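== subunit A ==
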Amino acid sequence: MWVAMTAFVVMVVFLFAFALDTNRVRLASVFPGILWMSFLLAGMIGMSRTYAHEIPEDTLTGLVLAPGDRMAIFLAKLTSAFLFMAVMELLTTPLFFVFFSEPWNGEWILLGMTLALGGLGIVELATLLSAVSVNLKSAEMVFMLLLFPLEIPVLITTVEATTAILSNPVGNPWLWLHGLLAYDAIFLALPLLLYEYLWEV
Partner candidate 1 sequence: MSPLQHEYLVYLFAAYTALFVIMFGFMYRMLQKSRKLDQDVQLLKEELLGQPPQNAEVTSPVVPTVRGQGMQDA
Partner candidate 2 sequence: MKRLLARDWWIWAVLPVMVVALYFDFVGSPNDVTLGASARILYFHIGSATVAGVAFTITAIASIGYLIQRTLTWDIWAAASAEIGLVFTTMLLVSGTIWGRIAWGAWWTWDPRLTATLILWVIFAAYLLLREWSDNRARRATVSAVIALIAYIDVPIDYMTIRWWRSIHPVIFTNQGINMPISMQIPMFISMGAMTLVFIVWMAVRMRLMRAELGVGDLKNAIRARIEGQ
């Protein structure tokens, strides 16, 4: 899955590079937005299938039959989704810096944190919604319709934090990172509370 996601983001990088007239647009001001929009779209494309590929041979029932808590299935899906996201981010973030000639100011701890927390925020909600919509008719539609508005807080906080980190001199991203942390915590706790209900018929 991470291959598809990475390929997708690389394509987006190219498309943005062609779509934006680099002579007239000040790339530094739109760089964080482009970065996170690409990640969000890649996350959406990757995660919408998280549960869908359990459908053809009803493997979800197979998993449920196994001894152990049903919650484990969700946490496993979340972990793998996060790892896919992290690999994709690691591979493509340097590309963004190269193609948009964004100066690198060495704040790699802060940027790494933002990437990790932002990636987590994106996959948490996507995995939850994938689980919600798996048994519904028009599942794809449900997924998209709810994912975008609910991901807006992630987009805002990550973009603002990235802007602060990449600005010269370095701004203070902590307000936004705290917001992002809160979001991550909420959407980690919520599925744990609600997940059992999604299994019923």
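Quick note on selection: all candidates are chains of the complex that A comes from, given by their letters.
Note that a contact is a pair of C-beta atoms (placed from the backbone, for glycine too) under 8 Å apart; a residue touches a chain by one contact, two chains touch by 3 or more; residues count from 1.
What you see is a predicted model, and the numbers here were worked out from it, not measured in a lab.
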item: Touching candidate - 1 or 2 - for subunit A as found in this complex; value: 2
item: Residues on subunit A engaged by candidate 2 in the complex (per definition of touch); value: 128, 132, 135-138, 141-142, 145-146, 148-150, 152-153, 156, 186, 190, 194, 197-198, 200-201
